[in-house]
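Only one protein chain is missing from this complex, and each of the others stays in its spot.
And now, subunit A:
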Amino acid sequence: MGDEGENVPANESNDSVVNQDELILAQQRQIEKEISESIPLVGELDSVTSLCKEYSTDDVYLEKIKDLASKYSHVRRTRPDGNCFFRAFSYAILEKLLCDKDSFNTFYKLAENSKNILVELGFQQFTVEDFYETYMEVLKRLSDIDNLDDAKKELHIIFNEQGYSDYMVVYLRLLTSAQLQKEKDFYSCFIEGHRTVVDFCHQEVEPMYKESDHIHIMAACSALNTGVRVLYMDRGVGSSVTQHDLPEGCSPSVHLLYRPGHYDILYP
């Protein structure tokens, strides 16, 4: 298309689709509503073999679940709303840290200093503050609980309360964006097309519900100074799941299951 007509609503030039936009959006809302009513933001622990129920007629997946079950005992599902990586990752890392006070304190200090880094990078102070304060409040609340089981219960409650849970997601998105921007020379090689790292952050990292790719995971790990092992399960050839450590060669503190378009948490 030339200059003319480059900026047009999707319903142009067809009288019969007058309300098409509204229909599409209404259907999207309906799907989102069904998902949010049937799948909690973060679920309870399930056995890995419970995944078989989703693929009862699919031999490729059933084989791979068998392989997965030889390495992991449990899975914790997250809601597929485009935020699943960020939600799963935040939850899993905090759950892990609850078992290790020293690491938790190091993490807490890192988080405490993170606001200044964001503001220095040009994020607006009061928008960052909102999310930072809630993020720190959650960390504080968790660190104040001495009993491990109680702390894990609290974590689970917090992550299923939309208000708190989404704030945690936003803040991790901002930290990830900051990390990408801080090391933009490195990350620019991973961005397809001619978008800059900053454009990429504005369009694919900071907005809610945008799905995560390798590049998000690498930057999020680097921002939180940790590593992730991702187990890939799809209909590709072979009977085993493929695993990737990010960053390469790390000793991962969080294990995630990836199925096309979605992340859940895994437990050895």
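Operating definition for what follows: a contact is a pair of C-beta atoms (placed from the backbone, for glycine too) under 8 Å apart; a residue touches a chain by one contact, two chains touch by 3 or more; residues count from 1.
FYI, contacts and distances are computed from a predicted model.
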Among "GPI ethanolamine phosphate transferase 3-like protein", "N-terminal E2 ubiquitin-conjugating enzyme", "OLC1v1020070C1" or "Signal recognition particle receptor subunit beta", UniProt's protein name for the complex chain that is not shown is "N-terminal E2 ubiquitin-conjugating enzyme"
Just name the one of A:131, A:159 or A:187 that touches the chain not displayed here. A:131
By the document's definition of touch, the residue of A:163, A:193 or A:268 touching the omitted chain is A:163
Which of A:25, A:45, A:99 or A:250 sits in contact with the chain that's absent? A:25
So which bits of subunit A touch the chain we can't see? 1, 3-13, 18, 21-22, 24-25, 123-124, 126-128, 130-131, 163, 166, 170, 173-174, 202-203, 206-208
